[in-house]
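Sending over a structure as structure tokens; questions will come in a sec.
As you look at this complex, bear in mind that one protein chain is not there, while each of the others sits in place.
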Amino acid sequence: MEVGLNHYLFVGAVMFVTGVICMASKRNGIGVLMGVELVLNGANVNFVAFARYTALGLDGHVIAMFVIVLAAAEAAVALAIALNFYNNHLTIDVDRGDELRG
Amino acid sequence: MDFNTLVERVVHDTTQVSLWLFAPELVLCVTIVLLLFVRLFNADRFIPTYWMALLGALVSFMFSLTQFYQLRTEVLDSSTFFTGLLVFDQFTAFFRLFLSLFLTFVVALTVLSGIPDEEDGPDFYALLLGSTIGMMLMTSANHLLMLFLAVEMTSVPSYAMVGFLKGRKLSSEAALKYVVYGAGAAGVMLYGLSLIGGLLGTANLPEMADRINMIVSGEAGMSDATVRTLMLAALMVLVGVAFKLSIVPFHFWCPDAFEGASAEVAGFLSVASKGAAFALLVRFCLALIGDPSGASLSNMYVSLGIGIGVIAAVTATFGNLAAYAQTNIKRLLAYSTIAHAGYMLMAVGALLVILNAPADSGINVHTEAIRCIEGLLYYLFVYMFMNLGAFAVVALIRNEIFSEEISDYAGLSQQAPALCICMAIFMFSLTGLPPLGGFFAKLVIFASLFKAGTVHWSMWAILAIGGLNTVFSLFYYIRVLKAMFIAPATEQSKRVAVPTIASAYIITVSVPVVLLGIAIQGLSQTAQDVANVILP
Amino acid sequence: MPTESIGNELALLLGIAWLLPLAGFAVEIFGGFLWPRVSRTAAYIAVACIGIGFLCSFTALMKWGNATDWVVLKGTDSHHASAGEHGGEGHGDEGHGDEGHAEEAAHAEHAEGEESESGVHHDAVATTFSGTMYSLGTFGGLEVTLDWYIDSLTLLMFTMVTLIATCIHVFAIGYMSDELTEDHVDHEVHTADGGHFHRPGRFYKFFSYMSLFCFSMLGLVLAGNIFQVFVFWELVGICSYLLIGFYVERKSASTAANKAFIVNRVGDWGFIIGLMILWTYCGTFRFVGEESTDGHAAKPGLFEMVRGNDGQIDVNEEEDVVYLRDAHGHRLEDPETHEPKTIPYALLIVAGLGVFGGCIGKSAQFPLQTWLPDAMEGPTPVSALVHSATMVAAGVYLAGRFYPVFTPEVLLTIAYIGCITLFLAATIAVVATDIKRVLAYSTISQLGYMMLGIGLGGWAAGLFHLVTHAFFKSLMFLASGSVIVGCHHEQEMPRMGGLRRKMPITAYTMLIGVIAIAGLAIPGTVIAFSGYHSKDAIVATALAHTNLNPGHFLLFIVPLVTAGITAFYMFRLWFYTFAGEPRDQELYDHVHESPWVMTGPLLVLSVFAAGCAIGGEQGFLYSMLSHSEPAGVATGVEAAAVSLPGHDLIHDVHHEAGVMALFAAVSGAIIAYLLYGAHVLNPADIQRHFTGLYTFLVEKWRFDDLYDAMFVRPSRVVAGWCAATDRVVFDGILHGACRAAINISKWDRLFDEGIVDGLVNLVGNVVFGIGRSLRVVQTGRLRQYIMFIAVGVLTLFVLLFAFFPKY
Partner (left out) sequence: MSLSPTFLLTAIIFTPALGALFLAFFNKKAVEPMRMTALVFTVVTFMLTLFLLNDFSAAEPGIQPVQEDGTRGVSHVWIESWNINYQLGYDGISVPLVLLTSFICMLAMLASWSIEKQVKGYLILYLLLETGMLGVFLALDFFLFYVFWEVMLLPMYFLIGIWGGPRKEYAAIKFFLYTLAGSILMLIAMLMFYFGSSNLPGGSSFDILALTQIGQGNVAGITFDRTVQITAFILLFIGFAIKVPTFPFHTWLPDAHVEAPTPISMILAGVLLKMGGYGILRIAFPICPVGAQYAAYALVVIGAVSIIYGAFAALAQTDFKRLVAYSSVSHMGYVLLGIAVWKIGEDSAAVGRDYWLMGMNGAMFQMLAHGVSSAGMFFMVGVIYDRVHHRDLNQFGGLAGLMPVYTGLAAGIFFAGLGLPGLCGFIGEVFVILSAWNYSPVLAIIAASGVILTAGYILWTIQRVYLGPEYKGPHAEAIVPMNYREMTVGAILLVFAIILGIYPESMFGIMRESMAYLVQSLDQGYQNYAAAVQSTSEAISGILK
């Protein structure tokens, strides 16, 4: 069986879903951020695969590159915020942040 | 074409064409750099950073204005630049104008309200300006990459801004929620973008409509499942936009983030990111539809329009209803923001329905589509002033009474009459009462909904819901006014002495709200012209 | 042609008489703030106004007479001639009722000479005049105006009203003099601390109200259209309200005032319904047509429309509609469709009944009579002027004025209403002991007579009685006022007695009134007081009517019997009050004759009460009145259902009826005399035969017992029934209606607050509730928010699949 586009897409989809589930289920803030990374990289897999198999071409690769960079930037900010959260709450359990509601 | 020519062309394109067209953003970039340098060399003791930020915003505004004027007078033509990643037309220019003007006002407000403190000034303004650049890019994105980059560039600094009140539990919680929610939404959007790009084989927005037509007409040999997947992808992209717009059910971040953030930041986010996101949404939708006359998916797009309309109605209703029970003014305004996003989204729904109206429906598609966009633009413009004004009043009052609870506003009208009267203007304009700008804006949107109703009856239902919402919304807006004007001052209420300059600022913001309800022609005509440009 | 100028002159004179009291009112009400409380200026102004009004009216009467060559006094011959002429016309039109040359011919007959500006043509000389004062509003072809209409009835009414009013005003100067103080003590009102109520006097206010009333009443008489009548109808009503409630501090007074006005409004409701019908079908309110100055066909008035020029109603039996006609008897046509203009006969009846409903209210007829006795709460001059002589008679006046529009069915109703009223009120009067209430019931009863007369076709008889009654009843009220003042506001007859010795002028002028109302006369001579003639005329009409319609014999029997009762209770009153021994010595000791300012008017009025009807049906008064008789009355009506007697028939039975009536009256008087007079006439015997007193009293009492058992007790029982009916049934209905209204309105309020407001509040609450519950969604938990993204995307995706069209 030759590995084709659909297989890559399947992998990407699995990563995406895993990432989402990870985000929704992890109580640890860092874990949630890891979920984000998974989601983004799922998409990246798609891009690269499409770049290889469809007319998207080079664009896919470039987008993937940019996304990686962006993910890093976002992760940096997110970690900073998580740190800030920890400073104030002495935990990074996201469920503890429930003062804002209603 | 060898590599050198390529480089030459890129350089030429960049230096000779693009940079000038990119001037407003560029100015902001330069300002950011300067701010960082100032920070680096501790020069901020000599040069207050807010002056720099203000100057940068103003210059950017001037450039935007010039470009807009040049476009209007056809000195400049619509074009794409940076190798087609961005598009430059009146629509872009209009939103740049909008954003830079708004940025100026926000910076001015931060100057008056003293948030951030001097030490954090450079960081804060760098974030603020950076976010604005992102928004400007959103309005001019012409490529899926640009689209995602712009959204992220808008979001990432704003995460930081929400959490900028260091040492406050609420602020940090709000920031965390915002960042995680935003990242999630961005991930979903990116996944959707990847699917769209892959399925259509292009990342260029203007090419998409043709590719879709090809797919549908079977030329590309794509099956039904492909279309479905495509729809899912589009939906996922829209989710990303909906997150920015805080459309139900992707609004959850909004009240929490607004409550946790300072009023200034909340005001900024509530207006600017919405404006940019709507620009993006319109562009994206138009890109999907392309030339409506040749679209074979018109039924589907009508359904999509209705779907958007329904979601808009749900959003408006939800926002208004949820705002009832709020006691915190920022939270109340957050729900009000959601509701207004709903109203504005109705215009997009109407736009989709009208653009794909059957030929025998007897409506002038172009004229009516222009009306939809005109409604959206007018609404945004008025909304900028009235919502910013409301948040500014909140910020200034917070500086006096250190509270953002509505009940603490009791009897304020005696002590700060100018602020309270302006607040009344903002609130009534938000409700949509003449002779204030909010009325005409809402009228245009309702008018386009009414017209869309002739294509599909459900738009009339949405119109009715919109009307009903207007009535409902009165309740909570007026609660604020009731506290200010009618409720007697309590014993422990503090002395309030709003600085004259602050009052002057608020009055300055309120003047356009009134003017836009009376001197309507200018903006109305401009908006129509702008709409005329981007419509096929 | 002098008729036009004479018409304008008359209008001017009457207009002055009408408007002067209004000016007086304005001056008096404002002057009240300038003059000291003890100033009589207001009274003088009021008297001057109404006095000049009388002079004007009288002058107008004379002018009218001169202008018409006193055609009215040339005996009944000319009248009969004119009646015959009308009959002839009637026949002429009957033959060619639909259309055709005969009408043209008839028109030619009535050529120029007869065309008076009024459009009503009795004789060669115009005797009725009408014109327009000004327009209230014009709506296309419809116009509502204020008009004047002057005929002999108007002139007589003016003269009568102004004369009586002048007398009463003068009398009131004396009667109200206790108001001439800064500190008036009202002994009937108690304050919370147990004392009497003190207030400044309101002398000026009384006279300003009286002036306003005079204005309204005269306006009512002068009115040239039914709408205007309604206008002044309401105005007299409000004046009556103000005057009844003059002692505003007394709860009983203000309640009585309210009762009077509201009960009247019930009648006015009917009045309005009548107006609506006539207005809708006839398009005009005017009694007679407008003048045709430009030679075009005049717009006909209501009278001509309904009765044509021959006094007949032009009924289409098949469709049960009445053709409306113009002054020449031509049927009116719609200018566009050329369909004849008609009014359904049933609606004409309803309209007549409606307008008569107003009369019932105003004239206190059965079943709306209850307010009038209560209205005696007002000062006595008010009772004399408003509640006996003028306003309450306005109902009769209107019934007479509007006679041409009444169908026979309506007339029969009027007759029966009058009949019931006169009997009911008379029986109550028998048991009353309050001197003013006796007079009030008597007034109701007499008004019933008038209504009866008009309803039976005795048009002139009814109005004849109106005028005579006005004189003698106002006289009696004033006399009773004099008594009340003399007795220091004691009104109970059982505490009086023997007053004639202390106040002879009052007593004997009162006696003249009593004789007049009782209808006593010496047969065969000219010695007959006014009431005799007028009541005689009514009874004669009733008899003639009964001869024609034996089925309606009660309409004769009842008034005849009541004539006796009238005489009885009136004499009883007189004997009770003036004759015999004082029953309350302390009261008696303080009694004094009233000053001249009060007795003078009594004397004047007594002259008129006695002599105004001199000559009976050949006399001035009756001739004047019958001159204004609507066309067709004189000939009577022959119909299957109810026939109305013509003059000839009435004349035939006149003597017979006169004897019967006189017999009844004399019987009543004698009974009263035996009951009260005889007892009182022997006071000396009682004192002289003090030891034989017991036997004598027993005999006397046996005598009384006999009458008691035979007459008094049954009549008391009947009167009691009637009074109870009045109290329980009619007041009950009124109170019940009020209570019901209040209850309904309470429900109404509940509905308002419960349902309508409730709905609004419910919506508010629900919305708020939803808003509150929406907060639950916003849990504040980040992971749930994320879940919502996923769930939201999935949901939307599913919805997308569910609703999107398939490809």
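For reference, chains read A, B and C in written order, and residue numbers begin at 1 within each chain.
Criterion: a contact is a pair of C-beta atoms (placed from the backbone, for glycine too) under 8 Å apart; a residue touches a chain by one contact, two chains touch by 3 or more.
Keep in mind that this is a model prediction, so the values were computed, not measured.
Visitor: Would you mind listing the shown chains in contact with the chain that isn't displayed?
Guide: Over the full assembly, the chain not pictured touches B, C.
Visitor: Considering the complete complex, identify which of B:Leu58, B:Met214, B:Met231 or B:Ala447 is in touch with the unshown chain.
Guide: In the full complex, the listed residue that touches the missing chain is B:Ala447.
Visitor: Which of these touches the unseen chain: C:Val231, C:Ile670 or C:Leu799?
Guide: C:Val231
Visitor: Residue-wise, where is subunit B in contact with the chain that is not depicted?
Guide: Here the touching residues of subunit B are 374, 413-414, 417, 424, 428, 433-435, 439, 443, 446-447, 450-451, 454, 463-464, 467-468, 470-471, 474-475, 478, 482, 485-486, 517, 520-521, 524-525, 528.
Visitor: Write the list of subunit C residues that the hidden chain touches.
Guide: Residues 29, 33, 134-142, 144, 186, 189-192, 197, 199, 230-232, 234-235, 238, 241, 245, 248-251, 254-255, 257-258, 261-262, 265-266, 268-269, 272-273, 275-277, 279-280, 283, 738, 741-742, 744-746, 748-749, 752, 756-757, 760 of subunit C touch the chain that is not shown.
Note that only the chains that are shown with their structure count from here on.
Visitor: Taking contacts as defined above, which has more of them, A-B or B-C?
Guide: A-B
Visitor: How many angstrom lie between the centres of subunit A and subunit C, each centre taken as the mean Cα position?
Guide: 99
Visitor: At what distance in angstrom does the C-alpha mean of subunit B lie from that of subunit A?
Guide: 25
Visitor: Taking each chain's centre as the mean position of its Cα atoms, how many Å separate subunit B from subunit C?
Guide: 80
Visitor: Where in subunit A do residues touch at least two different other chains?
Guide: Residues 20, 23, 32, 94, 97, 99-102 of subunit A each touch two or more of the other chains.
Visitor: What residues in subunit B touch two or more of the other chains?
Guide: Subunit B, residues with two or more chain partners: 176-177, 180, 184, 188, 255-256, 325.
Visitor: For the complex, which residues does subunit A have touching subunit B?
Guide: Its residues touching subunit B are 9, 12, 16, 19-20, 23, 29, 32-33, 35-36, 39-40, 42-44, 46-47, 49-50, 53-56, 59-60, 62-63, 66-67, 70, 73-74, 77-78, 80-82, 84-85, 87-89, 94, 97, 99-102.
Visitor: Can you list the subunit C residues touching subunit B in their complex?
Guide: 764, 767-768, 770-772, 774-775, 777-778, 780, 782, 784-786, 788-789, 791-793, 795-797, 799-801, 803-807
Visitor: Which of the residues in subunit B come into contact with subunit A in the complex?
Guide: 144-145, 148-149, 152, 155-156, 159-160, 163, 166-170, 172-177, 179-180, 183-184, 186-188, 190-191, 193-195, 197-199, 201-203, 255-256, 259-260, 325-326, 331
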